[in-house]
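Handing you a structure now.
A single protein chain has been removed from this complex, and every other one stays in its place.
A, B and C are the chain letters, set down in written order, and residue numbers restart from 1 in every chain.
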Amino acid sequence: MSPHRKLVLDKITEILSVTPDEYEDRLTAMVDAAEQVFVGGMGRSGLVTKFFVMRLMHAGYKAFVLGETVTPAIRKGDLFIVISGSGETGSMITNAKKAKEVGAKVVLLTAKSSSTLAEIADEVLQIGTDDSYAKVKGLPMGTMFELSTLIFLEAMVSHIIHEKGIPEEKMRERHANLE
Amino acid sequence: MSPHRKLVLDKITEILSVTPDEYEDRLTAMVDAAEQVFVGGMGRSGLVTKFFVMRLMHAGYKAFVLGETVTPAIRKGDLFIVISGSGETGSMITNAKKAKEVGAKVVLLTAKSSSTLAEIADEVLQIGTDDSYAKVKGLPMGTMFELSTLIFLEAMVSHIIHEKGIPEEKMRERHANLE
Amino acid sequence: MSPHRKLVLDKITEILSVTPDEYEDRLTAMVDAAEQVFVGGMGRSGLVTKFFVMRLMHAGYKAFVLGETVTPAIRKGDLFIVISGSGETGSMITNAKKAKEVGAKVVLLTAKSSSTLAEIADEVLQIGTDDSYAKVKGLPMGTMFELSTLIFLEAMVSHIIHEKGIPEEKMRERHANLE
Partner (left out) sequence: MSPHRKLVLDKITEILSVTPDEYEDRLTAMVDAAEQVFVGGMGRSGLVTKFFVMRLMHAGYKAFVLGETVTPAIRKGDLFIVISGSGETGSMITNAKKAKEVGAKVVLLTAKSSSTLAEIADEVLQIGTDDSYAKVKGLPMGTMFELSTLIFLEAMVSHIIHEKGIPEEKMRERHANLE
């Protein structure tokens, strides 16, 4: 395999190896307990939210991405999943506070053990550890957090599919047929 | 009022004056009869779809914009509203055919009395007439169709609110409270 | 014309009649003086930013919508146009402060004569007056500000096209030919 592919995959493997194995169970429990799930993040973390929410919708959940046209108001009984590497994204701090105010739960996916968002959130799922994100040439800015979080969430989808026995055919039926 | 504002408003007024008054009733009936409403368009017509779908959601309808993360599959019993000035937008022709195949209804909002999409659609709502869209300097490409269709759809929202007596407070409660 | 179309158009006309006529000139001067133009707004105001930025691009300006993939950093010499009815949109306050910090100019399009954003901005273009936005049944939440601002900006595009003599053919050549 080309050295750059190996670099990326080795780093994700390293990070997900030190990320607690029970996270899939914990996040699934929170998602299952919620009436509606909202997922938010900025920039490339925002793209990660869309990968995940599309699959939640395919799996039959009522899930929304922040900022899309049909995203409704969050209410008591709902879950807000925030993706923020630094835990300091300004608009997400505002959103997390609002979610708490209305009585929704907040879970943070982050690279840091402590941050403003970590203090607000009901649960913090740290992807990797505080030592996982030393600078690596070729993997600029939040690259490793974004990719590791994406792969974690794809694993989470696999976990849900297996646990609930959701047939692929059922997911395909829900998938958009208009482009 | 500045001459350019007057130019735009006069042109919209002219177009909506020759657009049949019963359209609000006809489109409301179709939207009410549908289980889910899908709205699609390309470019600036795509922006018009988002203005409209957000208000449909606020008004309590199950409505979706083509291409967003949580947009599900269209099925029998649903309605597909296509916005296409020319009636010849390639991807929308494909979508309209698929919508018909699954047994959904298709309504076209367009500038032309005849087109490929007009032949596929169950109903055609022509905004203005074939004579409405002569070139006007300062209002390039589809400007007048897009703006006239937007104002028509905002009027349609007003029509729905009055007819069903939807309180603004109710709409505000559904409005996204996370940014 | 149907009463709801008339309601919407009369209200826009009323608002744009009391909006100073020199705004088109003032905003054009600011846009022309900038190296790059950034336009931001939330919700339906965010849709208005896209209508406008697409035409600026067609007209040959280097313009960007906040939140899109290729939007670069704002720098000294650039212009940030904020659309906020209330002038109190949280994320836009943060953005306006950042824009000022790097030495960019900020212009606010708003419904209110005074607000947090109005204090930060170098120039404030109030669309209508403080008396323009009494509640009207059928035109919920920010409807009248959004539509009036959109029509004002379309008039501004017409103004630019006339002033600089930009041929429609030239704009069409820049328009996306991939969907």
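Just so it is clear, a contact is a pair of C-beta atoms (placed from the backbone, for glycine too) under 8 Å apart; a residue touches a chain by one contact, two chains touch by 3 or more.
Note that the coordinates shown come from a computational prediction; the quantities given were computed from them, not determined experimentally.
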item: Hidden-chain contact residue, picked from the options A:A73, A:V102, A:A118 or A:M171; value: A:M171
item: Interface residues of chain A (partner: the chain not displayed); value: 1-2, 4-5, 7-9, 12-13, 16-17, 19, 21, 23-24, 42-44, 47, 50-51, 54-55, 58, 90-91, 135, 137-141, 143, 147, 150-152, 154-159, 161-162, 168, 171-172, 175-176, 179
item: Chain B, residues in touch with the chain not shown (by the definition above); value: 67, 90-91, 94
item: Positions on chain C contacted by the hidden chain, ascending; value: 38, 40, 50, 53-54, 57, 63-74, 80, 91, 94-95, 98-99, 102, 173-179
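Note that in this section only the chains that are shown with their structure count from here on.
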item: Size of the rotation, in steps of 5 degrees, that lays the CA trace of chain B over chain C; value: 180
item: Chain centre separation in whole Å, for chain C relative to chain A (CA means); value: 33
item: Two or more partner chains touched - positions in chain B; value: 50, 54, 91, 175-176, 179
